[in-house]
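A single protein chain has been omitted; all remaining protein chains appear in their positions.
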Amino acid sequence: MIYLWAFLVGGAICLIGQVLMDVFRLQPAQVVSILVVVGAVLGGLGLYDPIVRFAGAGATVPITSFGNALAQGAIAEGKVHGLVGVITGIFELTSAGISAAIVFAFLTAVFFRPKG
Amino acid sequence: MPKAQLKKATPVMQAYQAFASAREPARPMARNFAIAFVAGGLVCVLGQAVSDFFVYVCGFSRKDAGNPTVAVLIAISCLLTGLGVFDKIARFTGAGTAIPVTGFANAMASAALESKTEGWVLGVGANMFKLAGAVIVWGVVAAFFIGLLHTLVAPGR
Partner (left out) sequence: MLRGHQSWVFEHRPMILSTAAIGGPMEAKGPLADDFDLLHADIRMEQKSWEQAERTLLDEACQKAIEKAGLTKEAISFLIAGDLMNQIISSSFAARTLAVPYLGIFGACSTSMEGLALASLLVNARAARYALAATVSHNAAVEKHYRYPTEYGAQKPPTAQWTVTAGAAAVVAPNDGKGEHPVVTRATIGRVVDMGLSDPFNMGAAMAPAALDTLVSHFRDFDLPHDYYDLVLTGDLGRVGSRILRDLMVEHRVDIPQDRYADAGVLIYGDLPEVLAGGSGCGCSASVAYGHVQRRLRQGELRRVLVVATGALLSPISYQQKETIPCIAHAVAIEWPEAACQTGGRAT
């Protein structure tokens, strides 16, 4: 059942992205930036985690999840250390994703050449 | 001439813009939407399968499985980018591969790969975030303000 929701919710978020690209003529980088902010806002409102609970990877794989994780990190640390915590907590939950991306992108450059 | 005046289109320009728009082949939007939906859904289904692997086979908790799942998807995307296959798929799937974390990984890997000829520091190092940097900047800035709001409205609760 969760696979069905993962498919539907994930597909829906990507569909929103495609609409932004085709109808509003935005570049991919702009669309992704908008969606990450949306994820952060929904995370701040406490609305993203419920979506994760029933859609699983349909909510954690799209880039909106990155925004949610950044916001949750800031909020959680902010509760403990106040304003300083808001800044120090941002990458708390997402450092794995960013580290993985840097390392694997680097390895891609080591082992491959662009094909044009 | 003041900047505002320069940017304003004259009637002749407006007429031509309408003329050109009328002769522009339309984007196959319905097709793009359908493919993006299905492709995006499938990428997330793959993510769910990977997450289940970590939970049921490796014994992670669902929460702990999140990070390795993302790492696996990133690794796959980087590999496909290096093999020169990702862009051929993405031309077709559009947002279906650009919106999931696969798009983020491809943006970084392709930028790093392309800049290899400019060296490891000034090329690969400096250019890796050329396309992906925007999402990190905006995500962090948004998270900061949201965290700030939370701290001001509901401190320590």
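Letters A and B mark the chains in the order given here, with residues in each chain numbered from 1 onward.
Definition applied: contacts are C-beta pairs under 8 Å (C-beta built on N, C-alpha and C of every residue); 3 or more make two chains touch, one makes a residue touch a chain.
Not measured: the values here are computed from a predicted model.
Undergrad: Using the document's definition of touch, tell me which of B:Q48, B:T69, B:N106 or B:T151 contacts the absent chain.
TA: B:N106
Undergrad: Residue by residue, what part of subunit B touches the chain that was omitted?
TA: Listed in rising order, the touching residues are 9-10, 12-14, 16-17, 19-20, 23-28, 32, 81-82, 84, 86-87, 89-94, 97-98, 103, 106-107, 109-111, 113-115, 117, 130-131.
Undergrad: Considering the whole complex, not just the chains shown, which residues of subunit A touch the missing one?
TA: Against the left-out chain, subunit A lists 21, 25, 28, 113-116.
Keep this in mind: only the chains that are shown with their structure count from here on.
Undergrad: Centre to centre, by mean C-alpha position, how many angstrom separate subunit A and subunit B?
TA: 9
Undergrad: How about subunit A: which of its residues touch subunit B in the complex?
TA: 2-3, 6-15, 17-23, 28-33, 35-37, 39-41, 43-44, 56-58, 60-63, 65-67, 70-71, 73-75, 77-80, 82-83, 85-87, 89-91, 96-98, 100-102, 104-109, 111-115
Undergrad: Mind listing the subunit B positions that touch subunit A in their complex?
TA: Those residues of subunit B that touch subunit A are 27, 29, 32-33, 36-51, 66-71, 73-75, 78-79, 81-84, 94-96, 98-101, 103-105, 107-116, 124, 128, 131-132, 134-140, 142-144, 146-151, 155-157.
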